[in-house]
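All protein chains of the complex are present and in place, except for one that has been dropped.
For chain A:
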């Protein structure tokens, strides 16, 4: 579904991504794990069109993404939940969700029902300013907003960051549920254990390169991964 080949991206003067290859197959949950500053977010931002690659290709269902605008990439069926949630402050929860369907107005009503089913708290708070939500609720809103675009591929950048442990479990359960409805997921996490537990496959990124890859279970069992990323 998504194929990244020899991707190189500069972030200012820094070579943040130095030749990365990976694939995401239809229906999978794929996790990119690695330390802060490894280049994971840069990869995600390049896929969604916020950054341009220096070289390499990103192909999604046969289409080159690396030349398309962010708006066209969303329209092609890829929605990103950004790191730090980035809900629209000053807009109500409902307005945030409607903006999520900006490029998919035809399915807006159906998706809204689905999002409210998945996140009942958003329905309760639909008239509230998004900035007044708690961190966990903002994460749910950011995910709901991405779902409003009816994406085939959902990119999640550090969804568990800064959340209470109880909320973290909830967020990972929701990611699994979203995947079960047929949405492919590419997930970036520093919380490697939980990410690999729900992931079909994972890639370990360090210093702008993929160092290891395997199924979620393989990586969890790998001693090198354990010592470096799983606190074991």
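Criterion: a residue touches a chain if its C-beta (ideal position, glycine included) is under 8 Å from a C-beta of that chain, and two chains touch if they have at least 3 such contacts; residues count from 1.
Quick note on the criterion: contacts and distances are computed from a predicted model.
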- Task: Between "Oxidoreductase", "Acyl-CoA dehydrogenase", "Spore germination protein" or "Branched chain amino acid ABC transporter permease", choose the name on the UniProt record of the chain that's been left out.
- Result: "Branched chain amino acid ABC transporter permease"
- With respect to the chain omitted from the figure, which of A:49, A:136 or A:216 is a touching residue? A:49
- Message: Given that one chain is not shown, which residue among A:70, A:121, A:174 or A:230 touches it?
- Response: A:70
- Note on the structure: Filtering A:18, A:59 or A:103 for touch with the omitted chain leaves A:103
- Which is it among A:12, A:62 or A:90 that touches the chain not included here? A:90
- Item | Interface residues of chain A (partner: the chain not displayed) | 48-50, 69-71, 74-75, 79-80, 82, 86-91, 95, 98-100, 102-105, 145-146, 148-149
